[in-house]
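With one protein chain held back, the other chains of the complex are shown just where they sit.
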Amino acid sequence: MKSANDAGPPRAAPVLSMRGVTKRYATGTLANEAVDFEVRAGEIHALLGENGAGKSTLMHILYGLVAPDSGEIAIDGHPVTIADPADAIARGVGMVHQHFMLVPVLTVAENVVLGRELVGPAQVLDRAEAARRVRALSERLGFALAPEVRTEQLSVGQQQRVEILKSVYRGARILVLDEPTAVLTPQETREIFTVLRRLADEGAAIVFISHKLEEVLELADRITVIRRGKVVGEREPRETTADELAELMVGREVSLRVDRGRSRPAEVRLAVRGLRVAGDRGHEAVRSVDLDVRAGEIIGIAGVAGNGQEHLVECVVGLRAAASGTIHIDGRDVTKGSIRQRRDRGLAYVPADRQRAGLVLAFSVRDNLALTTYEDAPLAHGVGRLLRDRPVIDASARRLIERFDVRTSSPSVETGTLSGGNQQKVVVAREFRADLRLLVLDQPTRGLDVGSIEFIHRQVLAQRDAGTAILLVSAELDEILQLADRVAVMYRGSIVATLAAAEASRDRVGRLMATGAAA
Amino acid sequence: MPGLLPIVLALATPLALGALCGVVNERSGVVNIGIEGIMLLAAFFGYLAGFALHDAIGSAAALAAGVAVAVITGMLAGAVHAWLAISVRADQIIAGTMVNIAAFGITGYLNRLVISPSGRGGAGVIPPFHAPEQVASLPFVGPIASMFLDQGPIAMSVLVIVALLQFALFRTRWGLRTRAVGEHPRAADTAGIDVLRLRFLNVVAGCGLAGLAGAFLTLESTGSFQNGMTGGRGFIALAAMIFGRWTPIGAFGGALLFGAATALGVIVNVRPPLGELGDLMRSVPSFWYAALPYLATIVILAGVVGRATPPAADGIAYVKERRAPASSRP
Partner (left out) sequence: MIFARRLLGAWRVGAVPALSIVLALALAAVVIVLSSAFTTSGLDVLLPVRAYSSLLAGAFASETAIANTLVAAAPLVLGGLSVALAFKAGLFNIGVAGQFLAGAFAAAVTGASLAASPAPVAVAASLAAGGLAGGAVGFIPGYLKARTGAHEVVTTIMLNNAAALLLTWAVTDLVRAPGFTFPRTGDIGNALLPVIAGRNLHLGVVVALLAVPAIAFLLDRTTIGFEIRSVGANPVAARYAGMRPVLVTALTMTLSGVLGGLAGAIQMLGVIGFYAPGITASVGFDSIAVALVGRSDPVGVIFAALLFGAFRAGAPLMQIETSVPVEVIDIIQALVILLLAADVIVRRLFRIRRARGGLGEPATVTRSWSSPEVATVAAEPR
């Protein structure tokens, strides 16, 4: 694919240039500081940086979603003001957001034309013409998309194509993609790369936001690295290495691999047999899964988002009922047990979305640290443990804050005001409790900075070495490969393979994730 | 039971118009529980206009003016709710409750101050049409036709409004944008649609329909105003909307159902059915018939709501400039 680079169109003046862009959020976070950034027609320009570095903010400014405090934007050399997305679209800017901007109940064609509808008299939609144009465009880009299908019925990869279609339909010459590969299999990733290269060859300017080094090196013509809101370097792939980019991105030398040590698996703590779980729309989300997790080992569940991992986890922790099959913890059948009963058996759970499911943001750190243990002695006492012992609750909170290095001025601070990393540490501090036997982790480091990720990974390994059985689900294949002692791959609701860490290569797991088969 | 079907449609009319108001509001993502109060305000001010004008310009013109005033009142009250819900981003349930209490207070206050002391009546009622005898006497078709033809102009117009709205919501640009804004406002925003403006317009326009419902109560149905005369119709309308799964036709069906439930009490009084069933029906105290629509609302809400999916962004205020998604947080 790199060969396309050499035969590419001649280097022209930048089609987009951003100068001195600064944005400070109301909370005081300086997201962008005097950022200069430019893109030429026909090039794929990667914007590289870790989570929270300010990449998305910069592009949201370009798309009119965030107003900058200062700075200039020029398109084709002319200064422009972009007040809202309508302005951006009119200037030829298109954006594929990390969280897709598709209305699930509308069809592909409706989503594509939304905002630029084809209408007849009295504003009546011309649906036939819309379908015709969308189909033609889809064929030109090599997508097999049916215009009349509702987008909620499409796979993630297909939805992404609808997003690209939307931008091209609106005449985008500058196409921004925010972490487009985060939800794709390695195979789908390769396909999207081909599409992007074709668009660039046709003369589009492509901005590719990512924090994955390998991808950026493979795809980009130029790479701009951004750290803590500032541009810290610009490189071409041929003149740099992954190590150099990583150092630019993080600001210090990082070890790209965690030392996992050896696991010493003991008795089976979690035994799942023939588990079937129904999804929200009545389909079978989990199909006859068998799974053992032993004390002292980490089982990683790999899979493209939406292949049943979420339902499996929710069923194991008791949030969802099993259609059939059994779940045993320490040999006891808990299939019909409540969440509380499972927690009493030593289960703990770090949910995927800490703000929605893990924390009560309006509560103090102290109360969040007691959210699952509020009924247990010594936090509660009296008849039926009805009374809360406030001094004890406070002392326990102070101990956990100390041990898990939660950065907060006092236990009374409102949890919503903490940074994402510290919020996740509150969840981890609460769930990694002393009598832990089985730990279920769902996306434990999503959206965190490198420091917090390292800290949490170390804590997870320490729990394993202390003899806890750990079930890890993550959309980051790298996280699974780094932590897991065994990797189980889920595909369309089934576990299609379980590999020991040594045999779980990126390629092999990727192929299983994409096709459900090894070859 | 010929002759009773027109009663059902008449009872269903304010419910249907209120439910359509709810559909237009909620399809664009704004919950409006102030429909009850908006109807009451419109009923009062429409009546007041007729009351004030009928000596000067005659009954027919005063009634027409009253209907116009009622619709405008509904839109103005809707603008207050829209401002609170969309611009200020106040809690929408509390905003709606405010509208209801304000409506109760304002109409009660002015009724005691202006209308009651005068001892006069209003401008009367809009005279209903009648189905031609040839049509009404047809088998099967006759009763159905007279259900729609033995009505005043507002009740008659309901059918047209339902059909128009159903078409507009699913076949026009306005409808597509409205649905997008109610389901995924951010997606609509990134497609260049002014979410707040469209929501505002829809709430105001929808409340015009609630205003028409108010006009029906005082100017087409009863010809008088009593404090709190809406009697919970605004809330029953919401249940009809949910029952109809946020579609105009479905909401109309729900309104007919509730209209029929209300009509049951009337039927037993006006034309007691014969036979054992008739005896049984007459033995039920009239209070139970009166309570039936309310109880039916609860039952239907409990039975349907879990299985009906509201627009995804219903009741959630849209904030334009957000802190960018979680990934760009420190």
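We just call them A and B in the order they show up, numbering each chain from 1.
Everything that follows uses one rule, which is that a residue touches a chain if its C-beta (ideal position, glycine included) is under 8 Å from a C-beta of that chain, and two chains touch if they have at least 3 such contacts.
Note that the coordinates shown come from a computational prediction; the quantities given were computed from them, not determined experimentally.
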item	value
Which of B:174, B:235, B:252 or B:318 contacts the chain that the document leaves out	B:235
Candidates A:362, A:466, A:500 or A:517 - the one touching the absent chain	A:362
Identified contact with the non-displayed chain, of A:123, A:155, A:288 or A:372	A:372
Given B:94, B:144, B:164 or B:319, the one touching the chain that is not displayed	B:94
Missing-chain contacts mapped onto chain A	278, 280, 317-322, 335-340, 343, 349, 351, 356-364, 367, 370-372, 374-375, 380, 385-388, 390, 412, 414
Touch list for chain B against the chain that is not drawn	31, 33, 84, 88, 90-95, 97-99, 101-102, 104-106, 108-110, 112-114, 117, 231-232, 235-236, 238-239, 242, 285, 287-288, 290-291, 294-295, 297-298, 301-303, 305-306, 308-310, 314-316
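Here is the rule we go by: only the chains that are shown with their structure count from here on.
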item	value
Centre distance in Å when chain A and chain B are each reduced to the mean of their C-alpha atoms	44
Residue numbers on chain A that touch chain B, as the complex places them	25-27, 29, 31, 51-57, 60, 63, 65-67, 84-86, 89-90, 95, 97-106, 110-111, 114-117, 119, 122-125, 166, 179, 355, 419-420, 447, 449
Complex interface listing, chain B residues touching chain A	171-174, 176-177, 179-180, 183-184, 186-194, 312, 320-330
